[in-house]
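Everything on this sheet refers to the single structure shown next.
The complex appears here minus one protein chain, its other protein chains still in place.
Just so it is clear, A and B label the chains in written order, and each chain counts residues from 1 on its own.
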Amino acid sequence: MISRRALGLAAAALPLAARAQDARVVMGTWGGDYGEILRQGVDVAVATPRGLEVVQEIAPAPTRKTKLLAERQARRGTMDVVGLSDVDMYELAQLGLFEPVPAGAVPGLARVIPSLKRAYAVPHIYSARVILYNPSLVPVPPRSYADLWDAKYRGKVGLSDLLYAQYVETAAIVGGGGPSDFEPAWAKLREWKALGARVYSSNEQLAAALKSEEVAVTVMWLARGFMWKQAGIPLEHVVPEEGATSITYEMAVPRNARNKAGGWRYLDAMLDVRGQAAFAQRMGYVPTVTDAVLPAELARQISLTEAERAKLRTPDYAYQARMAPRVLDFWNKEFKG
Amino acid sequence: MAALILPAGLLVLLLLVAPMAMLFRISLNEYSPTQLMLEALQPGNYLRALADPYYQAVMGTTMSVALSCTAICLVIGFPAAWWLARMDSKRKSLAVILTVFPLLVGNVVRSAGWMALLGRDGAINAALRGLGVVSEPLQLLYTEGAVIVGIVAVVAPYMILTLSAVIEGIPRNLEEAAANLGAGPLVAFRRVVLPLAVPGVVAGSVLVFILCMNAYATPVLLGGPQFKMMAPAVYDQFVRGTNWPFGAALAFLLLVVTLALTVLGSAVVGRRYRR
Partner (left out) sequence: MGTLQLAGLSRRYGANTVVDGVSLDVAEGELVALLGPSGCGKTTTLRMVAGFVEPSAGTVRIAGRDVTRAPPHGRDTGMVFQSYALFPHMTVAGNVAFGLEMRGIGRAEREARVLEALRLVRLDGLGERLPRQLSGGQQQRVALARALVVNPAVFLLDEPLSNLDAKLRAEVRVEIRNLQQRLGLTTLFVTHDQEEALTMADRLVVMERGRVRQVGTAEELYERPADLFVANFIGRVNALAGEVAGPGEFRVADGTALPCPRDAAPGMRATLCLRPEKLRFQPWASAGVPAVLARTVYLGGQTEYHFTLAGAPVMALRETPPAGDRLRGLQPGDRVTLDWLGEDARLLPEVAR
């Protein structure tokens, strides 16, 4: 056995290797468009010139989440930075998986929208949950979430299995509850099911169903709607009268990351306006920094008006985490069953 | 000899038994939304899973799909295996490659192919509507039938290769001897080939049944969101629900049921054909 001390001595004797180790940052991320924009807009454009060597570790969110959990007792984890949705991030932060963001470690935080700041993560991009509809099948646009419970949309509402927690919150809002009270959701969801709301296994299958006009309406992220429109699916969006709920994608440094310093430097690079603008243009997500300037037409398509923003809700993460088992159970057993 | 086996044995122990033991330990813990799980030694997760009609139904679906797939594999696999086993060696290598070809394609990619075939706007519906057989598209995808077809396509090669290895070991001249004594091909098959192929039937069925019980990608993609088998339910608990103790309990129940049915089935078939 080689002692850790001996290893430390060996590392000290190899300053070059040690430096290379400092530069290397393992970034746990989604693949596809997200990973690619991250690579071009952040890694190549900003992080590499600043002396970081970024290695992407690509996996779907649930996989990375499970990996972080599985590694939680290991002294050294595999990822130096990890990106997840705000809800997942909160759940894992509760379990003490992330390093608190040290003051001054990420200078770019000064430019971040204050309401999006977290103690355990840095916000990357955000969007809002809205209603998407096919204007040729729905001549009179719905105005609220509640409208989707109208019998005229019988069998025309399509849902994605991945967003089940979002639909529970939506139903709660319609039933008089809200982000911190899901109790009214159960009855409303049963009603929705009776009205023939269809569930699709993935966002892609929902998109295919919207395109083939199998369904005409859905509740989805505005950014995703923007991408689907770009892909030629005939869709318009409505910000519901009840107020949209935000989704923020965040990045954090795991407590057992090998290269925490590199992780913070990467998070600062991620806040650079170039990367932020690239995500807006290609994926329709709104920058989390105040100094990113978007073309007016793009801004109109992907962001909310002043009035809509005033009604924007933030999820109650603690409540949602507590309710998670019940939400999944209800969704699996009753809504889909 | 023992010394030679030791390293491999330890490796198996480490890679197979240790994770299973950990999983079993987890299944006795208590779920906690804020701390992932609390150390405990209690059977609550098992009791909950056993008592819940939902998981009873999921287990029932899993068993019925696995049994159907195994039976179908046996029926379609036996002739194919016989044909493969009796083929001359030059053509056989090509046929074996063709048999395992489906395994070279990932489950997800293959399922995407089935979706393109079975979907509302898929090839089959397009053909049926084009021919005027149906006016409205048939619901082919997201049915138990689609899952069974999809799984059979994945596991049939295992059945065929297992059976064909055993059939190859049955001297060809036994069939000739039967024919020479006046048995037509079907009688020769039933009286000579089939009884001698029983070890292959058992091995192939066990292999296929276990694979079917644990199918994940195919039920998710071809069964659709409403269709549930055990493996996706376990995944749901671990990954979506972050409820490791309950997920571990479900995984163990699946393991126990699979093992029990496998042992029971082999014993019944074995006794029926043993002299």
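Throughout what follows, contacts are C-beta pairs under 8 Å (C-beta built on N, C-alpha and C of every residue); 3 or more make two chains touch, one makes a residue touch a chain.
Model, not experiment: these values are computed from the prediction.
Partners of the chain left out, restricted to shown chains and counted across the full complex, are B. Listed residues B:43, B:184 or B:270: the one in touch with the omitted chain is B:184. For chain B, the residues in touch with the chain missing from this view are 171, 173-174, 176-184, 187-188, 191-192, 195-196, 273, 275.
By our rule, only the chains that are shown with their structure count from here on.
A straight line joining the Cα centres of chain A and chain B is 36 Å long. In the complex of the two chains, the chain B residues touching chain A come out as 31, 33-36, 54, 120-121, 220-221, 224-226, 228, 233, 236, 238-244. By the touch criterion given at the top, residues 62-63, 65-66, 69, 72, 91, 94-95, 161, 199-201, 212, 214, 321-322, 324-325, 328-329, 332-333, 336-337 of chain A touch chain B in their complex.
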